[in-house]
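Structure first, then comments.
Of the protein chains in this complex, all but one are displayed in their positions.
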Amino acid sequence: MILVLQKSATEKQVEHILASARAWGLKANVSRGVERTIIGLIGDETEIRSKPLDMLPGVESVLAVLKPYKLAAAEARIGRTQIRLAPIKKGGRPVVIGGPEVVVMAGPCSIESREMLLDIARLVKKAGGKILRAGAFKPRTSPYSFQGMGYAGLRLLAEARAKVGIHVITEVMDVRDLEAVAAVADILQVGARNTQNFTLLKEIGKLHKPVMIKRGLANTIEELLMSAEYVMSEGNHEVILCERGIRTFEPMTRNTLDLAAVPVLKRESHLPVIADPSHGTGHWDLVVPMARAAVAAGADGVMVEIHPNPEEALSDGSQALLPKTFLRMMDELHRVAQVLGRKVG
Amino acid sequence: MILVLQKSATEKQVEHILASARAWGLKANVSRGVERTIIGLIGDETEIRSKPLDMLPGVESVLAVLKPYKLAAAEARIGRTQIRLAPIKKGGRPVVIGGPEVVVMAGPCSIESREMLLDIARLVKKAGGKILRAGAFKPRTSPYSFQGMGYAGLRLLAEARAKVGIHVITEVMDVRDLEAVAAVADILQVGARNTQNFTLLKEIGKLHKPVMIKRGLANTIEELLMSAEYVMSEGNHEVILCERGIRTFEPMTRNTLDLAAVPVLKRESHLPVIADPSHGTGHWDLVVPMARAAVAAGADGVMVEIHPNPEEALSDGSQALLPKTFLRMMDELHRVAQVLGRKVG
Amino acid sequence: MILVLQKSATEKQVEHILASARAWGLKANVSRGVERTIIGLIGDETEIRSKPLDMLPGVESVLAVLKPYKLAAAEARIGRTQIRLAPIKKGGRPVVIGGPEVVVMAGPCSIESREMLLDIARLVKKAGGKILRAGAFKPRTSPYSFQGMGYAGLRLLAEARAKVGIHVITEVMDVRDLEAVAAVADILQVGARNTQNFTLLKEIGKLHKPVMIKRGLANTIEELLMSAEYVMSEGNHEVILCERGIRTFEPMTRNTLDLAAVPVLKRESHLPVIADPSHGTGHWDLVVPMARAAVAAGADGVMVEIHPNPEEALSDGSQALLPKTFLRMMDELHRVAQVLGRKVG
Partner (left out) sequence: MILVLQKSATEKQVEHILASARAWGLKANVSRGVERTIIGLIGDETEIRSKPLDMLPGVESVLAVLKPYKLAAAEARIGRTQIRLAPIKKGGRPVVIGGPEVVVMAGPCSIESREMLLDIARLVKKAGGKILRAGAFKPRTSPYSFQGMGYAGLRLLAEARAKVGIHVITEVMDVRDLEAVAAVADILQVGARNTQNFTLLKEIGKLHKPVMIKRGLANTIEELLMSAEYVMSEGNHEVILCERGIRTFEPMTRNTLDLAAVPVLKRESHLPVIADPSHGTGHWDLVVPMARAAVAAGADGVMVEIHPNPEEALSDGSQALLPKTFLRMMDELHRVAQVLGRKVG
């Protein structure tokens, strides 16, 4: 940490700061410039961060030298994290996220019925999608909206997984449901409203189960990495990051998909990065161009919503792709991936 | 709901929309203008909202006629909600939030020690503050930061409440802690990171205990009201709303305190409205002017952080008031409140 | 326009609204629902928009049926606008923006010297870039920063254009410079700080000269289209739209490049759409992935900054590509464009 002192800072204030530093077990390096005196504090950065340094009399501003994430930081690991999902059936193929393949996660927003789920699961698998997404527990802004099928939905998801032979990702909102969701899901999903639900993150950190953390609508890239850090600091290192749009002033899209977060996250961290253009835009006609853009930006995968009949969807129908649009998208994504030396499906 | 059709919408599309409306049990009112055909859908608005109307072929846009909140809406109630906290001791005075008095909630960010908590509790009470705030469970961006004293902190809070005779508010982050927190707190606090933790809101809705919901950093005023609606729809109508700053591009303050939310919330809802200038600004020297401003804007109360020695605070020291600054603020708030025919303390 | 009345609106208020509508020459259509009375106003929407309808007693909210842009709207034109720049020399090739080719505009942020400009112009042309970008007038946040070479820069630009045979785009900030800039530039650039400089837009509207309008940091997509409308309503229909990032809370990038604006603008308007990943991200290592993403999202072109020696650039060196990186990017953009049936260079 670097303390920039006020122009008017007195020698006594400097001494008080140095004494405080010593009391905290830190080394201090004073540099007296023409305009400002600067004090560098050297020691355990995590410890230093916890101090309200800007309250020390004479301090004008505090500048951080190191990033607050450690386990999630690129420099914490040689090479990139690849998350491997074991084959469902003997002799089946594993799925690897963060490797050369661009992984497509697709499915309905909500689990609505057995038939629909099985049909879409088969469609996704046939088209080269590797993960079935489908929500049993739905975080809805209104208490009067459909809240998901809950445990009945989880059972259908388990059935689709086994019957169709496709890995599944589904959201968990409540620590009390964690065991049940983890029993079915290959990847746990932490939704954008729970990015900083630290209670949930800590519990997931105690499991041996991959988790995909979505970036919250008001979360910086740094905060998303700190949420990953919560999980990792508890011992679970299988974390996937997901950009799904932030909240801005623009009303023509549901959110603003911050695709630059993809290359930033890949520079800052070794963890795989997925983009979700369905929630990121909120309109089906924007999903395909933004899915292509995500792959072109270097995403390790995309997550999209599909519905056989969007005008009857129980949630988020506006952003669901028709099966035929999904198939066209898969073809385009594969071709864009090839430009980067990757493939889809 | 009003559907604006595309200029190119065909008669067949209009018929399909009308058939869908009938199937959903809705009445439809068609108005054919020069530029656009417009269809008004009449019926249960909650039901209508759940339909992906913009997916109906020929629809250009969908306009909502009614607000999505019902129980929290101003028109749901004659007069304003006043939340009454019973006296702690026989013969003591109750505290009323949402009445003529502007209620000050003050205390340390975190519970750090028994002595400190008791000292501040006494200070707050003596100065005319009605509620002691102090966190036992702290949502911190970093897993490496102080996470609060937890249950030990709750016990100290109960002791301060009883010994000093002051009502208390404290945050609950985990549904599994709800019973324990509710046993101590007069008001439960839902923090800005949990505004849309619907699991937590639903459980709180089942209690008979006042709750203060903070506006999340990315939440619109409407969404804050919908979070109140979650609690109210479960049966708990004792909800307090709290503006504590939203996230914007401005880096000189920790958040942007949206004080216009105060009069907007008071127009849209019958619930009491509190402002938190400590989190809303992040700097102690901005807390006093913004607390005055909040009262001038019509807030039913303010929540501020105090620390006897901010440079040694375990969390958020930068935004804590010194006791003497707090006392000066109380005097100023009282005088501003008088301009509006109210009082503090 | 649709007026939603308050639940408490009286019959007298309805009559007053209808009388006002008649006085304004509008037809009104009253629909009395269970919860709300709704009044549709029919007539010249532009005229209706100018009225403060929400001030009419009894009105709760006002809903717009039509978009405020007319000439810029997709429905104003059959097919898309293609902007054709005539060949510089006899027998040379024209450049078409908005056609099948994805057009790359590249060059230094500022014109710094004759040699550097000529070198980069040759590089851009050789690599298949069609337009040389280079600033003579630079809008800088600080009055103490380099403000551009001004008229001397324009002369160098004219020389580079003639010698190398490449079309040029350059920014105009001051109406008093308009004639001089238009004498040199093939395309005028209106920068992000002047998106709503209506004085400048109106004057450009009176010229016969293509103009590229950059989206301002706080401008919605609708406002960008309204700025295009300013130019078009004066008679100049050769407008190019440019997404270059909006301002959000994310500090890791200079701006947030809103790539979803590309497909939205192409749906809402017939005008060509360019993306600028240099200003959109502010870091050279993010420019290439975001340029690829822009092409994948359907942009008609990209604008990027190049510098032979970024660490000595007089402005915006951090976001400039080295020549060799630019060449690699051109190859990748061409291959992504092919996926969409387009080409680069």
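A, B and C label the chains in the order they appear, each numbered from 1.
Just so it is clear, a contact is a pair of C-beta atoms (placed from the backbone, for glycine too) under 8 Å apart; a residue touches a chain by one contact, two chains touch by 3 or more.
On a predicted model such as this, the values are computed, not experimentally measured, just so you know.
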{"item": "Residue touching the undisplayed chain, where the options are B:Val211, B:Leu257, B:Ile306 or B:Ala320", "value": "B:Leu257"}
{"item": "Contact residue for the chain not shown (choose from C:Gly79, C:Pro143 or C:Gly341)", "value": "C:Pro143"}
{"item": "Sole residue of C:Glu223, C:Asp258 or C:Asp300 that reaches the chain not shown, by the stated touch rule", "value": "C:Glu223"}
{"item": "Where the unshown chain meets subunit C, residue by residue", "value": "20, 46, 49-52, 54-56, 68, 139-146, 173-176, 193-194, 196-199, 202, 216-218, 223, 226, 229-230, 233-234, 246-247, 284, 310-318, 320"}
{"item": "Interface with the undisplayed chain - residues on subunit A", "value": "2, 4, 7, 29, 31, 33-36, 38, 40, 42, 45, 63, 65-66, 75, 247-249, 251"}
{"item": "Positions on subunit B contacted by the hidden chain, ascending", "value": "218, 220-222, 246, 248-253, 256-264, 267-268, 280-281, 285-286, 289-290, 292-298, 332, 335-336, 339"}
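Here, only the chains that are shown with their structure count from here on.
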{"item": "Chain located farthest away, centre of subunit C as origin (C-alpha)", "value": "B"}
{"item": "Distance from the mean Cα position of subunit B to that of subunit A, given in whole angstrom", "value": "27"}
{"item": "Euclidean distance of C-alpha centroids - subunit A vs subunit C, Å", "value": "31"}
{"item": "Residues of subunit B touching at least two other chains", "value": "247"}
